[in-house]
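The complex is shown incomplete by one protein chain, all other protein chains being positioned as in the whole.
So, chain A:
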Amino acid sequence: MIHPPAAPLRIYFMKKNFQHLVSSAVPLPIENIDTDQIIPARFLKATTREGFGENLFRDWRFDANNQPRPDFVLNNPTYKGEILVAGKNFGCGSSREHAAWSLGDYGFKVVVSSFFADIFKNNALNNFILPIQVSEAFLQQIFTAIEGDANAQLEIDLEAQTIRIAATGQQVTFDINPYKKACLINGYDDIDYLISLRSDIEKYEASREFNF
């Protein structure tokens, strides 16, 4: 177990402990969902981190007249929960952290996919949203379970790094780097750790002749 600095300097924002989650899930079996779909650029003009949830998947959820599109999963009351299950390469494209903020603000704590884009993965973890990468086969098992029962429960245990389909008992383990895992469980963020390295940073700077 890796421990970030003993006492976090300050705790702000959406920091919260995360260990165990049991929830139904919302299925979105589409590949290459980019962050422009998660939150379109025209909604990036806010200067705070709050309130992005109402525009999550804006153009898939609402038509040009701002009417809900009945065929989109978030408008279907059958599906709800704190877990989003999506096709491979989720979160590709723009680095906008607003994508993670909008998912979190809407109420998602976990996104499950068979593949995540790098920047999105970092952004999610920095906002205490857990990206769980599973095999393509297990992803299909989850979609099948939800298809059979919209209320199918998924159980996630971060400490044990497992995700389980409650009804079938199918379970797999997932990877997460130990540092980020400790941050999630303890509610620490990267700045707490980096600030604790200040004297190392200054020593490094003194050792360099040029700024490259």
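Keep this in mind: a contact is a pair of C-beta atoms (placed from the backbone, for glycine too) under 8 Å apart; a residue touches a chain by one contact, two chains touch by 3 or more; residues count from 1.
In the analysis below, contacts and distances are computed from a predicted model.
Of the candidates "3-isopropylmalate dehydratase large subunit", "ABC transporter permease", "Uroporphyrinogen decarboxylase (URO-D)" or "Methanogenic corrinoid protein MtbC1", the chain left out of this view carries the UniProt protein name "3-isopropylmalate dehydratase large subunit".
The hidden chain makes contact, of the residues A:Ile119, A:Ile142 or A:Leu184, with A:Ile119. Residue positions on chain A in contact with the hidden chain: 2, 9-10, 12-13, 29-32, 34, 36-37, 40-42, 44-49, 59, 64, 87-89, 92-98, 100, 115, 117-119, 122-123, 126-127, 136, 177-179, 189-191, 193-195, 197-198, 200-201, 204-205, 209-212, in rising order.
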